[in-house]
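One protein chain is absent from this view; the other protein chains keep their places.
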Amino acid sequence: MMLRVGVIGTGMIGQDHIRRLTKVLSGVQVTAVTDIDLARAASAAPEGAQVFDTPNALIGSDSVDAVVICSWGPAHEEQLLACIAAGKPVFCEKPLVTSAEAALRVMEAECAFGRRLVQVGFMRRFDADYRRLKAVIDGGTLGLPLMYHSTHRNASVPPGLYTSEMPLNDTLVHDADISRWLLSDEVAGVEVRLPRKSRQGGELRDPHFVLLHMASGALVDVEISVNIAYGYDIRGEVSCETGIAALPNRPATVVTDANGYRQAIPEDWRERFIEAYDQEFREWIVAAVQGTATGPSTWDGYAATLVADAALRAVDSGVFEKITMRDKPALYGLPVSRAA
Amino acid sequence: MMLRVGVIGTGMIGQDHIRRLTKVLSGVQVTAVTDIDLARAASAAPEGAQVFDTPNALIGSDSVDAVVICSWGPAHEEQLLACIAAGKPVFCEKPLVTSAEAALRVMEAECAFGRRLVQVGFMRRFDADYRRLKAVIDGGTLGLPLMYHSTHRNASVPPGLYTSEMPLNDTLVHDADISRWLLSDEVAGVEVRLPRKSRQGGELRDPHFVLLHMASGALVDVEISVNIAYGYDIRGEVSCETGIAALPNRPATVVTDANGYRQAIPEDWRERFIEAYDQEFREWIVAAVQGTATGPSTWDGYAATLVADAALRAVDSGVFEKITMRDKPALYGLPVSRAA
Amino acid sequence: MMLRVGVIGTGMIGQDHIRRLTKVLSGVQVTAVTDIDLARAASAAPEGAQVFDTPNALIGSDSVDAVVICSWGPAHEEQLLACIAAGKPVFCEKPLVTSAEAALRVMEAECAFGRRLVQVGFMRRFDADYRRLKAVIDGGTLGLPLMYHSTHRNASVPPGLYTSEMPLNDTLVHDADISRWLLSDEVAGVEVRLPRKSRQGGELRDPHFVLLHMASGALVDVEISVNIAYGYDIRGEVSCETGIAALPNRPATVVTDANGYRQAIPEDWRERFIEAYDQEFREWIVAAVQGTATGPSTWDGYAATLVADAALRAVDSGVFEKITMRDKPALYGLPVSRAA
Partner (left out) sequence: MMLRVGVIGTGMIGQDHIRRLTKVLSGVQVTAVTDIDLARAASAAPEGAQVFDTPNALIGSDSVDAVVICSWGPAHEEQLLACIAAGKPVFCEKPLVTSAEAALRVMEAECAFGRRLVQVGFMRRFDADYRRLKAVIDGGTLGLPLMYHSTHRNASVPPGLYTSEMPLNDTLVHDADISRWLLSDEVAGVEVRLPRKSRQGGELRDPHFVLLHMASGALVDVEISVNIAYGYDIRGEVSCETGIAALPNRPATVVTDANGYRQAIPEDWRERFIEAYDQEFREWIVAAVQGTATGPSTWDGYAATLVADAALRAVDSGVFEKITMRDKPALYGLPVSRAA
């Protein structure tokens, strides 16, 4: 069966997903698009796709089996609720929603529907390096994970457009989600420390150093540097009881020349995670064809929102900001309880 | 347009390509299969595919736009000629054919047809690591390539089934093809040296050390070890005038434990080249939809056959075995002439 | 000129330094030894060396040009003061002394004497890897250092003998000293976080995660794991404004076998730092022959004591513990002021 997909939002990321769904992946076709800018929607629409005036019209259309949401964050809640009301599987780019309350409303609707429909766009979980890393940890040969060192370095951000809150509510959510997933854990509290400021970003607050206190007691530290000039460098290292497991270098050609023995660093997130995005949608399609969703859930989007909120509070307070989650609905699996 | 593909030969590799064409790739469907064992063909046929009694019937069918040949080597020539006669694009697993004469006959037919139709299964050319390596060399910043060190290590081969000729006519062809491609060069002659024999393979002649003398004067040395126990380890390093470029470690998790600071080695060629196989077919499909072929050509299959033949002669003679190629038909591009 | 050295304390480390001074290094001879256990002193004394009954007798002897203190910490202050009173250069194993007040008294005496006489045993500063790392940072091509990630992993500690305070007052001092030296900075305050406890050490509190807030604003995080089983693994990575500089893997043979592509990890600090200890004494000898001292100073010993004290307080308080240092005497160089 061919999955017929409607795409809401045809900006840069929406266009890239349309390319992916039409040129790269199998078993799927884009039959519908919409955007607040209908001309942009029309121009992004692949052959045979219908342009809808509104998200609701698209979601309700008989020619749409499943929905991809690439609109801006504040619009997500309403669109997600409409998808759930229509019983249609939906892939939603991060952020899931823009407040914990909104996340809870989506969660309630999905639970009431009784089957998972929502997958959130945390693509790192589909990256082969992270998956191998998780397999090593879950394998248990190194003992329990005690610390996770996460490093998030970005070459540059657009001056002016990128604000000092964004490292915490736009970037940190990836590290938080991958920490929860790698360690099979929840974030119980957040601290933020501000190291000496880099002069690379002008007035921008950069870098950030974040501590995520996990429910198990494991400690996650996150370096976030968004103007480090040299490239997009994502690192992760888990310290376990009897050994260490870490992401490897990216598989770049080993060149030896006047600059030494060296491997190139990815330029940006597109280069680094392109295969992960493909894989993310491959698995979404498999589940959507069966009328459901797997992968990062509404619960995970809710958790990410709580972490971002706590991190922003922690910048101001300078102290530990506790995170309290509601009870985990059975729809999203068992609560974590990584016993020793 | 959806490419309708017929698969000839439904053994292990044929089944894997059927899986790839039906589950992994887009824009393609398997509409026909055949095999000398029709029961096996029937069992391998995906939903909706027709089982043909003979390769010729499959090749001639209106429901087949393009053909994938996974039969055994001696059957390739006839099947390739039938595809060319039918004007249908064809992917042929290596070996293209089993003699230089047969390769020339296929070449003649394809040239008479006037458009490339054949792609040979040298999947390494589609591997991201090799592609990046070639990009560095072609970039020219390291000067001209002078030597290429190619290492081909295999964990084990089936005792009895794998003969002492196979490292040269089954394995070396990959190193020869990738050398020609990486260096944009041809093989002008071959020498083989037999190092101290490994006790891992019983009576089997192993390892082999091969020198490929390229037309440009560049020298390629190839270590072939087929019973090295620890894994499937493919390495390649190009020594240029002012620098070195080499394949990187595979992107395995970096584990530090009682066995040291380490990365796992692939178990076998499936693990190592799975993405390359996917990419190989992606590009084949793009060309086949347009009624032609790109990638490794009949000329490349011809060259590989000559190298394997020369290498087998060189084992017996102990000396340099010259390779003489026919003039290169324009269909296959310009003759190499990598000027200084 | 041959430097004549008296060694106080002939336990394990004292014996190792006697071996170093007699068998490895040039321009030096051990002419005197003493120990609280005189039989042990006699047995450790190299040929031609005199055994003294007391540290004071050894320090005062005409046959002793310079002194090496390897006694236990609480005895250091008196012995250091005696050396300074005698105007003799002295190498003192860490800890310099066991309280900030004692450090101030030694500092006062040395300043009153008017010339540096004391070198403290922070051997990491003499390690070639750390020296190259500092050269890169000081070179300035990567911009200012903003964060330093220091990792201190030890295979195991003796159960019972090693207490939960020791990671902070015995181990952390090395990370603190090397941080001050690498970054040309001072520690302005300390926080300690206790990650999930490892089951490797029974009741022992392990691991520790420490934050050193440097005067410049740079942030240092230190992972201390003392029962990690797999080896002695010292890592360090400096995040600067436009690049990263890190300690390399130790130069172990690259083995590829069934355990992967790998390099061994040092077993313990002796293996890791043996050359650093040699170099430490080489430079001490050069200065001592000239009647003075270079390398880690009384000031550095004082700073280390303050950090250890603050770290122990921070475990209990759970919050930032500020460090206040006295004005830096001119004898120890300019106060740090790493301007942008």
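Just so it is clear, A, B and C label the chains in written order, and each chain counts residues from 1 on its own.
We take it that a contact is a pair of C-beta atoms (placed from the backbone, for glycine too) under 8 Å apart; a residue touches a chain by one contact, two chains touch by 3 or more.
It should be emphasised that the depicted structure is a prediction, and the values quoted were computed from it without experimental measurement.
Within the full complex, the residue among B:27, B:46, B:60 or B:143 touching the omitted chain is B:143.
When the whole complex is considered, the residue among C:13, C:75, C:194 or C:246 that touches the unshown chain is C:246. Only one residue from B:119, B:225 or B:305 touches the chain missing from this view: B:225. Listed residues C:13, C:255, C:289 or C:336: the one in touch with the omitted chain is C:255. Considering A:264, A:289 or A:325, the position touching the chain not shown turns out to be A:264 (whole complex). For chain B, the residues in touch with the chain missing from this view are 143-147, 149, 153, 193, 195-200, 207, 209, 211, 213-214, 216-219, 221, 223, 225, 228-230, 233, 239, 241-244, 319, 340. In the full complex, chain C touches the hidden chain at residues 23-28, 128-129, 132-133, 135-136, 141-142, 242-258, 263.
Seen across the whole complex, the unshown chain contacts chain A at 229-231, 233, 249, 252, 255-265.
Methods note: only the chains that are shown with their structure count from here on.
Shared numbers divided by all numbers used gives the overlap of an interface; between chain B and chain C this overlap exceeds half, so the copies present the same residues.
Central chain assignment: A. Criterion: smallest distance from chain C-alpha mean to the mean of all protein C-alpha atoms. Distance from the centre of chain C peaks at B, each centre being the average of the chain's Cα atoms.
Inter-chain spacing, taken between the CA centroids of chain A and chain B, is 38 Å. Note on chain placement: the centre of chain A and the centre of chain C lie 44 Å apart, centres being C-alpha means. Within chain A, contacts with two or more other chains are made by residues 242-244.
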